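Only a single protein chain was left out; the remaining protein chains are all shown in position.
Order as written gives the chain letters A and B; numbering starts at 1 within each chain.
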Amino acid sequence: MPDKPVFRPGIMLENLHQKSPLIHNITNYVTANDCANILLACGASPIMADDPLEAADITGLCQGLHLNLGTPSQSRISSMLSAGKRAARLGIPIVFDPVGAGASPFRIRAAGELLKEIRFTVIRGNLSEIRALSKDRQQEKGVDAAPSDKITEENLEQAAAFARQFARQAETIAVITGAIDIVTDGIRTFCIRNGHPMMNRVTGTGCQLSALTCAFLAANPGQPLEAAAAAAAAMGLCGEIAHKRLGSLDGSGSYRTYIMDAVYHLTPDQLEKGGNYEIR
Amino acid sequence: MPDKPVFRPGIMLENLHQKSPLIHNITNYVTANDCANILLACGASPIMADDPLEAADITGLCQGLHLNLGTPSQSRISSMLSAGKRAARLGIPIVFDPVGAGASPFRIRAAGELLKEIRFTVIRGNLSEIRALSKDRQQEKGVDAAPSDKITEENLEQAAAFARQFARQAETIAVITGAIDIVTDGIRTFCIRNGHPMMNRVTGTGCQLSALTCAFLAANPGQPLEAAAAAAAAMGLCGEIAHKRLGSLDGSGSYRTYIMDAVYHLTPDQLEKGGNYEIR
Partner (left out) sequence: MPDKPVFRPGIMLENLHQKSPLIHNITNYVTANDCANILLACGASPIMADDPLEAADITGLCQGLHLNLGTPSQSRISSMLSAGKRAARLGIPIVFDPVGAGASPFRIRAAGELLKEIRFTVIRGNLSEIRALSKDRQQEKGVDAAPSDKITEENLEQAAAFARQFARQAETIAVITGAIDIVTDGIRTFCIRNGHPMMNRVTGTGCQLSALTCAFLAANPGQPLEAAAAAAAAMGLCGEIAHKRLGSLDGSGSYRTYIMDAVYHLTPDQLEKGGNYEIR
């Protein structure tokens, strides 16, 4: 099998630039500004609305729905449920970002309720967040064990097997991000080696990837796995481009700005050439 | 009539620098940080407070009130009502930014209630937002049709006529922003040609203008039309100045920073010379 058969992330970015989808974000107040700005930077449009009195109505105007579990409240969870159901009826993509999923019983319950009620197109989190989501499901037989720590070259195969099983059981595309990103629908698996560790020193780069993923999905219907992989490669590549630009005095403040700049300038050609991935 | 008779935006900016008004913002959580920072950059001071338990008390300390409909909730709308009533009693300027006014029945109802209960000094939005506000009023006779799309040189006269009629009916100063900004009290109309299209790629530049407008109004009592026009020219001019500064790698992230820098450095003289407007 040739290395890059049908996966054309550059074309997907071109579609995003051309279609400029409107994305509804129900998200935490810490990084909402970053999510709005990355959607504008990549050519999409954001709308934020998290009150149950309007959440589903807002979803009805949009081409994608991004749900984020950061700074959760009962009201925001209710909005996610009603928005998610509307999105499902409309057939638009839904991305779920289970921020801090295992950090409190409230988040575990909320995530469990959302997983039960909504079929997410993509769930994106780090390994410990996805592991927390999978725990409810471990009474079922044959669950692969997740590696106990971060994704490395050494535990990649084990992490990929865990991701595939999680994706199949949750009937979703799993995007597990770390030093290596794993993107899988339970059958095909992308391992993406873009990105830079310094991205962890800027809050919201994960949330931003979830928003960006939703935009890629909305602009590329029918190819959700490839769109999710393209988004992960794009975000990581922008982290690399921004890192190369850092001067000796630039730190995490400038890095945050440069990542946004890189997303703004990213071309289909850059993404096509700079994406560093393998398909397993 | 000479082109620039009594309108002296530079003097208005000087007043703002000298008086340093305190502005109460009841605004969305997406761009609250941007609003606070632009008020500090222009020499004013921000306070954010959106709980009904304190909204009116906070207004009582301030020289201006900025209400913004983004990420609305019933609680925040209640705060807007009580703060707006206090502001009216105190005679301080009230700026309303109807973010996404037509996006949901909840926003339409909320905007309608606010319009009914509070006489805003200025309402600032894009054409579709102001059109959404005017719809409730269209049963009344003689409402000029709003252009169906954005403001251009071609539909400017039609848009200005619509703005004037909206301003008269809502007893406010209408600020409709776009490629050309229209600022009118229903009688005199400023058409302002400052700004840059890339401002649309940064979230919150509209919210920031609304906050800035409130600061200009607070520092220039008795001249609300001119103050609103000066604010729109100032924001647009800063968007131009910031755009000229962009290097080849700078995108929307750096642009956001440079706009703030330009507001921080804007001098009365720069604004006097750089304002690009006509009075109709």
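Just so it is clear, a contact is a pair of C-beta atoms (placed from the backbone, for glycine too) under 8 Å apart; a residue touches a chain by one contact, two chains touch by 3 or more.
This is a predicted model, so every value here is computed, not measured.
Student: Tell me which residue among A:G84, A:P147 or A:G204 touches the hidden chain in the full complex.
Tutor: In the complete complex, the chain left out is touched by residue A:G204.
Student: Among B:E14, B:D50, B:E129 or B:E226, choose the residue that contacts the chain missing from this document, as touch is defined above.
Tutor: Only one listed residue reaches the unshown chain, and that is B:D50.
Student: Taking the full complex into account, what residues of chain B touch the chain not shown?
Tutor: 29, 32-33, 36-37, 40-41, 46-51, 53-54, 57-58, 61, 75, 245, 256-265
Student: On chain A, where is the contact patch with the chain that was removed from view?
Tutor: 28-31, 33-34, 70-74, 100, 103-107, 200-204, 249-254, 256-257
As a working rule, only the chains that are shown with their structure count from here on.
Student: Centroid of chain A to centroid of chain B, CA atoms only: how many Å?
Tutor: Distance between chain centres, rounded to whole Å: 34 Å.
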